[in-house]
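The complex appears here minus one protein chain, its other protein chains still in place.
Which chain is which? They are A, B and C, in the order written, and residues in each are numbered from 1.
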Amino acid sequence: MAADLETIVGDIVATIGSADDRGSVASYIPELAKVDPGQFGIAIATADGDMITGGGCAVGFSIQSISKVFALTLALGKVGDQLWERVGREPSGTAFNSIVQLEHEHGIPRNPFINAGAIVVTDINLGGHQPRVAIGEMLRFLRYLAGDDDIAINEAVAASETASGFRNMALANYMRAFDNVRHPVDLVLGAYFHQCAIEMSCRQLALAGRYLMLDGRHPDGGRVVSPRRARRINALMLTCGHYDASGDFAFRVGMPGKSGVGGGILAIVPGRASIAVWSPGLNASGNSHLGTLALEELARRAGWSIFSPAPAGS
Amino acid sequence: MAADLETIVGDIVATIGSADDRGSVASYIPELAKVDPGQFGIAIATADGDMITGGGCAVGFSIQSISKVFALTLALGKVGDQLWERVGREPSGTAFNSIVQLEHEHGIPRNPFINAGAIVVTDINLGGHQPRVAIGEMLRFLRYLAGDDDIAINEAVAASETASGFRNMALANYMRAFDNVRHPVDLVLGAYFHQCAIEMSCRQLALAGRYLMLDGRHPDGGRVVSPRRARRINALMLTCGHYDASGDFAFRVGMPGKSGVGGGILAIVPGRASIAVWSPGLNASGNSHLGTLALEELARRAGWSIFSPAPAGS
Amino acid sequence: MAADLETIVGDIVATIGSADDRGSVASYIPELAKVDPGQFGIAIATADGDMITGGGCAVGFSIQSISKVFALTLALGKVGDQLWERVGREPSGTAFNSIVQLEHEHGIPRNPFINAGAIVVTDINLGGHQPRVAIGEMLRFLRYLAGDDDIAINEAVAASETASGFRNMALANYMRAFDNVRHPVDLVLGAYFHQCAIEMSCRQLALAGRYLMLDGRHPDGGRVVSPRRARRINALMLTCGHYDASGDFAFRVGMPGKSGVGGGILAIVPGRASIAVWSPGLNASGNSHLGTLALEELARRAGWSIFSPAPAGS
Partner (left out) sequence: MAADLETIVGDIVATIGSADDRGSVASYIPELAKVDPGQFGIAIATADGDMITGGGCAVGFSIQSISKVFALTLALGKVGDQLWERVGREPSGTAFNSIVQLEHEHGIPRNPFINAGAIVVTDINLGGHQPRVAIGEMLRFLRYLAGDDDIAINEAVAASETASGFRNMALANYMRAFDNVRHPVDLVLGAYFHQCAIEMSCRQLALAGRYLMLDGRHPDGGRVVSPRRARRINALMLTCGHYDASGDFAFRVGMPGKSGVGGGILAIVPGRASIAVWSPGLNASGNSHLGTLALEELARRAGWSIFSPAPAGS
């Protein structure tokens, strides 16, 4: 299979990776607007321990909302299913930064993968500590998952988010009014913006996601989360991982995935692969344009949709 | 595996099937309100051709919204992906009969599994014919899928829906104002209400759903839909099959599924099983209370979540 | 004053009545789309018994939503303040035919001057009778108020509304689902569409509105409604009479008024005048473009805003 995958990845880099229509780089975070849209990377960590890569697979990019998956994993470790008293688990049907739903539902965000939900998750992860403590814990967690101590925060991006994050400040203050954010808003957003500004390469990200394909285990044998929790995180990624285009991603690609406005997507094929793709240009829904196409093609050729029978011989 | 499944099904019937808290039978369709809530049935058609059943697996019930899966399959066969110009494929984030989203999105329903979307699908299936033609086609399709010519419409239920279906009349008229319903509203709803009033047993329903576990093939070797289309219908069931509790169903059960207000649920494990459960009492979201619990237990014990690696030896 | 008013009205006809930018004639009712936009009429019935007119003041036009004022007056006479259990009295903040608010507020329309509210008012006025009875009562009421037996229904317009009224059918069915429409929907809408299709001239309309300037009295001495009720109807016209542009009309004109999609506006200056203007072209909010400008100019020159001290010598 690994040999085939190399061919598929090579083809994807050659065709999709060099397409003319690349979408538009996110403009609302000034530092991200500077990124060269001509870039494309892909990395696949298989359950067998192989790593297949292509394009700029070692180039670091801002993981942005992909961090929400890891933040949720940490928060579930801290408070368990009590988390669901403060965050829902339904698709939102609205944009990533919508505040309408919060008013209709009394400050309880729809799911942990929209901004409002991730802010509550960050509030949980703070646990009474300073932001740097929570951020340090997150970095250590990612370095352990990826087996790579070079993962770090891009401080220029973090500063850029802080300066322009008025809608996130609105969301956090709004939920604070409902007592669903409990630390001071500037501390919560400090941690949130730094976590979004973590930089990883496709290679690092695919490695970090392996526990989600392995039923919650680290390839080193350690248990990151229980099988049930791994399964549930995958389910949330499938239903909520792409904002108001989550249904379309499930329809076209058919894998649990989480996108970030930096152009990255982490996608999981349970039992088979942890995949990271990256291309900075976004489509109208704010998800990587070429990254989505690449995953659609990969799913088709490798037979990796979770909505199909497993491919023969796999 | 089949032996194990028999044990699991037996346990489920013995415990969940006889639970005290059974939810509430739907009251807004008078004829359905008469159904005895004490009933419970389950049937599993496996990819290997086995059939494992329990409880009242041969008792007919009103499939209601489960018919939306089969209606969509027929409509895609007629107009292909042009269907998606008239119906979206995103979770709605709202109740099954909400009209708010329609106003905000110019008469285009969010997905084919909420009432508004299914009404458009029915409008497509009418294709200029009288309702009885479309209903006849639907019955023939279900009889072929299930290999059972006894599937029929409960005319008392159809009449009961017609009399009380004011919200559906509102939805249909509203979409007609946007030219997204094109036949006269009474014809479209005539077909829609009859299709909802089809009666099937768990056994018949599990048989009818087999093409969705078999990548689009009928067990007799015929192709019902292409693999890609089967996969996509499964994806829609996962993200949209349980109204505003679709995320929760994916989280807890982890299978594509479609529920009906008659208390039935059809769930698919690609490559493994087509499952039908039925218990008339509904939970707060309008989905079968015990049916959902039964599927959660089945998924856990059989290891059948699409979000987990395949169980060993399967 | 009357002499001055003649000058003002003459000026308004000469300038505003012949302006180039006339707005757009309503297109969604086919029969109304045929009306010549070059027309303009005005009539002022004063408390002193004078009648000042200008332009096509004797040309009949479709009063459309202006009928909602008279229908409300009749319904209050039948059921009194119980009416407010089925209809609110707040501005809607949304378009005339919005259905969103109905879902959020359980089938209770915001006020009697949006379509949904007027449909409930019509349902009350039916009172178990056939539509023709209610329509006959409405015609007799208007003929009495205006002292003119020539007021009649334009059947071609009524038929045109019936054929295209899908959104109104949606609204009525939706409220029927909440039991806030109690007669069969087709009967209620039959009465509603005929009432909208009543034709009156500016002259007739200004005469019909006199009870609202005279604290509820007919100039012949009879009492149409109590002073309190007249005051309250005026208040509703001020806050709700121009759909989602009611605030702007109050801001710019400063009189209770009710517009119709046929291009007419009835405006009241309590104690002073009942005014009708008509020009078929509508502005973006669906209110007569030149009619609104004419009332703004009249209010300014006559000093007739209800938000100013009474003009000296008046």
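Here is the rule we go by: a residue touches a chain if its C-beta (ideal position, glycine included) is under 8 Å from a C-beta of that chain, and two chains touch if they have at least 3 such contacts.
The model shown is predicted, which means the values in this text are computed figures rather than measured ones.
The undisplayed chain touches these shown chains across the complete complex, A, C. For the chain missing from the display, the contacting residue among A:59, A:79, A:99 or A:133 is A:99, taking the whole complex into account. Annotation: of A:35, A:169, A:187 or A:310, A:169 touches the absent chain (contact as defined above).
Residue-wise, the contact with the chain that is not shown comes from C:247, picked out of C:147, C:222 or C:247. Seen across the whole complex, the unshown chain contacts chain A at 98-100, 102-104, 166-167, 169-174, 176-177, 185. Touch with the hidden chain on the side of chain C covers residues 47, 88-94, 101, 110-111, 213-215, 227-228, 230-232, 234-236, 238-240, 244-248, 250-252, 254, 256, 270-272, 300, 305-310.
The rule is simple: only the chains that are shown with their structure count from here on.
Chain contact topology: the protein chains form an open path, each linked only to its neighbours in the line.
Here the spacing of chain B and chain C, counted between their Cα centres, is 48 Å.
Centre-to-centre separation of chain A and chain B, using mean CA positions: 32 Å.
Between the Cα centres of chain A and chain C there is a gap of 56 Å. Residue positions of chain A touching 2 or more other chains: none.
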